[in-house]
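What follows is an incomplete set of chains from the complex, kept in their original frame.
By written order: A, B and C. Residues from 1 in each chain.
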Amino acid sequence: MFHHIKELQYNAKPSKPDPVYAKKLQEVLGGQYGEMTVMMQYLFQGWNCRGDQKYKDMILDIGTEEIAHVEMITTMIAQLLDGAPAKEQDEAAKDPVVEAALGGMNPQHIIVSGLGATPTDSTGYPWNSRYTISSGNLLADFRANLNAESQGRLQVVRLYESTTDPGVRDMLSFLIARDTMHQNQWIAAIEELEQNQKAIVPSTFPQENEKQQVSYSFMNFSKGEESAQGRWANGPSYDGQGNFEYVANPEAMGQVPFLKPSPAYIHGTPPTGNLPPNTNSSTFDKEAGT
Amino acid sequence: MFHHIKELQYNAKPSKPDPVYAKKLQEVLGGQYGEMTVMMQYLFQGWNCRGDQKYKDMILDIGTEEIAHVEMITTMIAQLLDGAPAKEQDEAAKDPVVEAALGGMNPQHIIVSGLGATPTDSTGYPWNSRYTISSGNLLADFRANLNAESQGRLQVVRLYESTTDPGVRDMLSFLIARDTMHQNQWIAAIEELEQNQKAIVPSTFPQENEKQQVSYSFMNFSKGEESAQGRWANGPSYDGQGNFEYVANPEAMGQVPFLKPSPAYIHGTPPTGNLPPNTNSSTFDKEAGT
Amino acid sequence: MFHHIKELQYNAKPSKPDPVYAKKLQEVLGGQYGEMTVMMQYLFQGWNCRGDQKYKDMILDIGTEEIAHVEMITTMIAQLLDGAPAKEQDEAAKDPVVEAALGGMNPQHIIVSGLGATPTDSTGYPWNSRYTISSGNLLADFRANLNAESQGRLQVVRLYESTTDPGVRDMLSFLIARDTMHQNQWIAAIEELEQNQKAIVPSTFPQENEKQQVSYSFMNFSKGEESAQGRWANGPSYDGQGNFEYVANPEAMGQVPFLKPSPAYIHGTPPTGNLPPNTNSSTFDKEAGT
């Protein structure tokens, strides 16, 4: 259950309206890596958590904080929109700066939301839940979280440098600092989990069941070998189970695929009879005697 | 530019048809973390790469390999669908096993694709490019890649254990091994980049511009303090710039938000006059004298 | 800002696992009218609210409650999934009931979320924010809210009657009761607003600017006049400004549309010259002398 505190977690006070910037700021509200994404991702990971209570609690703490971040940015955007040009713009529109501003706004900020923030990104594309993941494996999910905080902080930094409004920058400096913490936090949690299991997700799959001869091979699928210079092509692997190998000319290991003609009820295009050799004995025949 | 080699990278030969399993296998073809995602993510990261050529080359090598993985799974699904029940099912449908199979299939595998794989996930939801990221910052993107390979390997392992078909398992054991390599690879590349910059993305944002007093604080937004037990709440931070701090009762630091009534052309609901104290001098007035 | 309370608002304890029902229950979690929708709709309406504080507070109170509903249903679904069939299903699959259950499950509940709830509806379609509205006009939005609670309660009732599990029914009986309250609440709030303005949204548009001769006409666009029997075709209108009129044979009042051939850079299909009479004097010519 949740309670609402009327004060914002941190100030969200622009120095002046800026409806064009409001459109851009939507990216970190309702974009792929915006605050809605981490809010919903953490809440679902927490609610679905089947691991230790300390993880469930930690994840829900940060998830609850992210609702407050969504609240801050929403509030900020609504105030930035206070300056949207009014009706009967014909006079103003002869001023190219005003016209340019109108061109740069999201029209839905007037027509649909009436000077309110929308749960969309900076192109107006609606947020959807496929931006989130809750897999049931905490190491996998903490890597998703570290990625989300990395992409998110990168975007907020770019937005910080796209404005000179001291009020907007003040709020963004808070979000950037929290993202600093959250990247640190997920790195810490990842290290803790990796110490209890191996680095490869999932750590519980028996190694003998994977095709081990290709488990540490970097395969060069192009002419030229610049890709041989990296750490990924030399030295021990990070799971401590092998050594990286650089395969300059990887060979195909599989069959030339051949699909049986479709049965009549599919109404496909029947082959004219030029089948490849041995294809009358089908894949299935050879493999399993079906 | 690209060339096609007719042989598959590895065998894709099921032992027998299994159209219900074909539906499930779609998840790692066209799902959020399926092979289409890593294929497109790596190709776009490579094409957009503004870093060292060795990174561009490495990313495109693995992107090119992933096209081959899409090819393998597509080929496998098409063969698994060879056993889809034929037309005029009325007799067969009295057999509950056949009827159950029909219920478990994706109907589009017959109606739309005519026994072919579809670029969708296991619920039939189409793949879309918001599953991918290419941010222009390699450390951020390599974390995205490590996450994608972690989620992807987890899903393939679950699918491996959902079948006993030796042909399917053979192919999946190859994909699992490649995911082992690719997780190792991204860990290696991440470490290499972190050695050249700090662990926090982006590393180039001046620390004095963030709100440093909250950069290392874990905030407990719930009753109870199980979340205090983790590495994220104690000890030095991972960027080497501070120490984690556990804030048991985080305080709100921001204003009670107040939005100005909307102008007439918005046709909103006007307030009846019970404004909070001091709101006739608006946010903007107080902050910037506008 | 928000705080999390570890206890659920109400019990979410199934009597036994039921993974097929878990799939259905997703509808009221992540569907068009599920709890995620009202949660996000109310939160955004509250944060964007430019009306009286009592409305802002009221909307955020209910929005905060809805987060708790999302939490309850997520928790319930995760427990219903405890009974998902395990790996190596081949033996069990010969039992048609088990096979049927597998066919009726959402495969992502195993492959993607690892026995966790997903932010999707009962077909696996992801939640998206176009399910919500925050328009800046409270009367319009409260009608959206009344609709959402009406559709939502209807769906929960249907789900209640699709199970006999007493634990599931207990939780749903709570949600149904809250939906009873919430429908009542929005009816009350709508009445209050309608008393301060007219019933037609927006009430502030000057009536003389609309085409008043069609403001109260029910137009019959079919043969047969069953539609004449309703309240909408007789008596005073509900805004108190007119009387309903039944137009049995509505006439077209507009022009036969004609579009100018496209300019060359569009590379359209040029007309061969058989223009309708008078079209060389185009619409624009007649209207504005362009």
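A few remarks follow.
Everything below uses one rule, namely that a contact is a pair of C-beta atoms (placed from the backbone, for glycine too) under 8 Å apart; a residue touches a chain by one contact, two chains touch by 3 or more.
Just so it is clear, the model here is predicted, and its values are computed rather than measured.
Shown here are 3 copies of a single protein sequence; counted across the entire complex in this file, the number of copies is 6.
Here is the rule we use: only the chains that are shown with their structure count from here on.
Path length between subunit A and subunit C in the chain contact graph, taken as the least number of steps between touching chains: 1. Taking each chain's centre as the average of its CA atoms, subunit B and subunit C sit 28 Å apart. Centre-to-centre separation of subunit A and subunit B, using mean CA positions: 6 Å.
Residue positions of subunit A touching 2 or more other chains: 5-9, 57, 60-61, 64, 71, 75, 78, 114-115, 128, 130, 133, 135, 137. Taken in their complex, subunit C has these residues touching subunit A: 1-9, 30, 36, 40, 43-44, 47-48, 50, 57, 60-61, 63-64, 67-68, 70-71, 74-75, 78, 112-120, 126-130, 132-137. Residues of subunit A touching subunit B in their complex: 5-17, 32-33, 53-58, 60-62, 64-65, 71-72, 75, 78-79, 82, 86-87, 110, 114-115, 125, 128, 130-131, 133, 135, 137, 139-140, 143-144, 146-147, 150-151, 153-154, 157, 160, 166-167, 169, 173-174, 176-178, 180-181, 183-185, 187-189, 191-192, 199-202, 205, 209-222, 224-227, 229-232, 237-239, 244, 250, 252-257, 259-260, 262-263, 265-268, 283-284, 286-288, 290.
Residues 1-6, 47-55, 87-90, 94, 96, 99-100, 102-104, 106-108, 110-112, 114, 120, 123-126, 136-139, 193, 196-197, 202, 204-205 of subunit C are the ones touching subunit B in the complex.
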